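All protein chains but one are shown in place.
Read from first to last, the chains carry the letters A and B; within each, the first residue is number 1.
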Amino acid sequence: MSLLILAATLLLLTLAGYYMGRGRSVAVSQGVTHRLHSRPQYYGVYVALWCGMPSFLLLALWLALEPQIVEMILVSNLPASILDLNPDQRGLIVNQITSLALGGIVGGNITPEIEAAARDYAGMRQTGFAAMAVLVLCIAIFGLALGRKQIATTLRARNRVETIVSAVMIVASTIAIATTIGIVLSLLFEASRFFTKIPVTDFLFGLQWSPQTALREGQVGGSGAFGMLPLFAGTLLITFIAMCVAVPVGLYSAIYMSEYAGPKMRAIAKPILEVLAGIPTVVYGFFAALTVAPFFRNTGDALSLDVSSESALAAGIVIGIMSIPFVSSLSDDVMNSVPQTLRDGAFALGATKSETIKQVVLPAALPGIVGSVLLAVSRAIGETMIVVMAAGLAANLTVNPLEAVTTVTVQIVTLLVGDQEFDSAKTLSAFALGLMLFVVTLTLNVIALRVVRKYREKYD
Amino acid sequence: MTETSASAAPIQRPDLSGARLKRRYAAEARFRLYGLIAVFAAIGTLVLLLTSIISNGYTAFAQHHIALEVTFDEAEIDPTGEREYNVLRRANYQGIARASLRGSFPDVTERRAKRALVGLMSGSADQTLRDIVLANPDVIGTTQTVWVKASDDLDSFMKGHISRDVPESDRRIKDRDIGWIDQLIADERIESQFNTTFFTAGDSREPEQAGIWGATVGSFLMLFVTLVLSFPIGVLSAIYLEEFAPKNRWTDLIEVNINNLAAVPSIVFGLLGLAVFLNFFGLPRSAPLVGGMVLALMTLPTIIIAARAALKAVPPSIREAALGVGASKLQAVTHHVLPLAMPGILTGTILGAAQALGETAPLLMIGMVAFIVDIPGGFTDSATALPVQIYLWADSPERAFVEKTSAAIMVLLAFLVVMNAVAVLLRKRFERRW
Partner (left out) sequence: MAMAAENLVDENPNIAEHKIIARDVSVYYGEAQALKSVALDIGRNQVTSLIGPSGCGKSTFLRCLNRMNDVIDGCRVVGDITLDGEDIYDPKLDVVQLRARVGMVFQKPNPFPKSIYDNIAYGPRIHGLGEAKADTDEIVERSLTRAGLWKEVKDRLDKPGTGLSGGQQQRLCIARAIAVNPEVILMDEPCSALDPIATARIEELIDELRENFTIVIVTHSMQQAARVSQRTAFFHLGDLVECGDTQQLFTNPNDERTQGYITGRFG
């Protein structure tokens, strides 16, 4: 809470800087503001930037780094009896100390050393915060004074402000890149730690997936197998079923919407189709588990077929329904951008509408349609909630859609939800799976976007 | 033109016989029908989905209550008679509630039967009584009719989710319970009331005490963080890429990267949040702050793409006009282009926010699946979100959570409908054709 007060104080100071800068500039121009290089508000913004930017940057930096630094000091001050423990146990004790210091409820036995360390730790955090507050406020006030002092009629405030704004914009636009790099690095880093425990080849080509690792050395039945193939097979099976629904329905709807439907029908039906894309996936997952899966199981019972209640069919079909709008809206766009002259050419030969569509419009739009289907495939592969709620957990290597299969995303969720120690192969394997998922979907996206882009260039 | 000698061949005119045309038109009608079927299949599934949710969920907005004749015995509640807050708070209200219900059925004497009878009443009955006493200590010493919540089983039974026709061993309400319930109904002591708890409470293990307020607050705290981060960053980068950036490899890379980022599976963003925000920066688990940061990264591409489209739609003549009167490039953008593009940018932002509000998978990765009863009070408190709450309830075995889940979905969809409607209105109201 006190952090909020500090931030609010900084904001107020910045605001004060704006008014001071503006007032000062009017004063130095002796009221004749056109003698200034820039309009007065630019001087205001200039002073405000001097006041706010360095202090907020420092605040953010401090907040990001302080816990690490304090923890390092904490560890270096720990008594030797604790330092000699193995890293896992040491980490546990450090966790105990920090949560004790922050007033949390701590399990396990609390020794006097731990209590002392916790007191130290709490003290350090408090001193740290106080130091930060003082430092940040000093810098803000110093910046304010410095900015205000520079104001003169010749100060090119506008140009300087614009330079800063441009720099901020460039930084903002690199955040997207930073995100990608962050994803790649964090996945690579964690996955490489996994591969030091499990060989890469075992992971890539193994046919067994049962991520049980021994909690104690020599525990029975905890050998663990980390072969990802059954997971990818399950993912592909479900994706295939989904595309069997999404591609025909999506494509035929797109054809109907772009070639046959009148403006009225389009105006009503198109938004309804788009609603399908706006429904959260958790809702689809609930629908799959509550309505679709039991329906298939009961139908199977009636036909004396053995349908699992977590069948790949149910999950696949619901993912397919979810993907309909991805296929239909992009295909619709693509078909609309096929030039009318091509249709005219076919009509002028005496082709019927369906002949024109099948033989001229679709072949012309094919690259774009392929792109839209690839994007839908990539979505289906990465879809999580529907399969978590409606697909199974057991890794079966099967192509029977009536059986339960599991997917990559389901396993990531089951591995990481709930309490896990962070260094076990079991937990780290989730990152290896995430890396594979990212690589596969990224490849599909890159191909799809490229195909669509090429297509656009052709007709634009 | 020696080639034209070929034209001497007899001319064969097109086959326009009725039979062939009929066949072609049949194919045409068939093709058109497939399209129509596809459109109606898509709309049909949407209708099916919504009906299945609504028909399962609308009952959750009501809750059955049982009327108790409660004697607020002073000796039991406040033996000292000083009406001291802590004494009043700690009295054995559960015993009072149970005694009141048992009092209505004096012939129930067997221990197990007594326990089953008390089970018809929600575990929250004692809270109801305590609240009454604390609000008005004068009731002590009187006998009042108090409506307390029925248990989830009784509620489900009254709503018809548990049928009398099912064999006794297969249902949670036994024949003996039904006898009691029938007696209560005959005495007009069971009543369906609007379920305010559902909108005001946090999560609970007991379906009749569970509510979505905690999850709603969590969702909106998160959405606030998301928007505070992604809107300025998104708009700034869109302005830079659209108005200032030189066309070179670096900006090409950014562009490709943004398009790809928009299609990265959401769970991967969750992994990023887990590895970077939680494990590297040591931010708290289950906090709306972290959830909002992860969702901000996810929404960013959506906002950038929408904002760029909106900026692109402003014709260059506007920029030229501003530059022509001596405005700097930044002034031209901030004074003229940005205000004109703002409705489009806001529309895109709202749609991105709606997407973020419905997102579940990345939140599972950063520990927002914890069971949290309290209403979160700040950005670093443990919290859950509406879609995660739906996921948690969907996983619960109790029959009564099915209707709660569906009702929570209805609430979530209502939020999304409102947000999308605002976006559509914004677009309609400010749409400009150049």
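The rule is simple: contacts are C-beta pairs under 8 Å (C-beta built on N, C-alpha and C of every residue); 3 or more make two chains touch, one makes a residue touch a chain.
Fair warning: this is a prediction, and the values are worked out from it, not measured in the lab.
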| item | value |
| --- | --- |
| Touching residue (missing chain; options A:117, A:231 or A:360) | A:360 |
| Candidates A:75, A:188, A:346 or A:370 - the one touching the absent chain | A:346 |
| Contact with the hidden chain (one of B:21, B:134 or B:185) | B:21 |
| Footprint left on chain B by the chain that the document does not show | 1, 3-4, 6-7, 9, 11-16, 20-21, 24 |
| Touch list for chain A against the chain that is not drawn | 263, 339-352, 355, 359-360, 363-364 |
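One rule holds for everything that comes next: only the chains that are shown with their structure count from here on.
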| item | value |
| --- | --- |
| Gap in Å, rounded to a whole number, between the CA centres of chain B and chain A | 19 |
| Residues of chain A that touch chain B when the two form their complex | 1, 64, 67-68, 71, 158, 162, 165-166, 168-170, 172-177, 179-180, 182-183, 186-187, 189-190, 248-253, 255-257, 259-261, 269, 272-273, 275-276, 278-287, 289-291, 321, 324-325, 328, 350, 352-355, 357-358, 375, 378-379, 381-385, 388-389, 409, 412-413, 416-417, 422, 430-431, 434, 437-438, 441-442, 445-446, 449 |
| Residue ranges of chain B in contact with chain A within the complex | 14, 24-25, 27-28, 30-32, 34-39, 41-43, 45-46, 48-49, 52-53, 56, 232-234, 236-237, 239-241, 244-245, 253-254, 256-261, 263-269, 271-272, 274-276, 279-282, 297, 300-301, 304, 328, 330, 354-355, 357-361, 364-365, 369, 378, 387-388, 390-391, 394-395, 402, 405-406, 409, 412-413, 416, 420 |
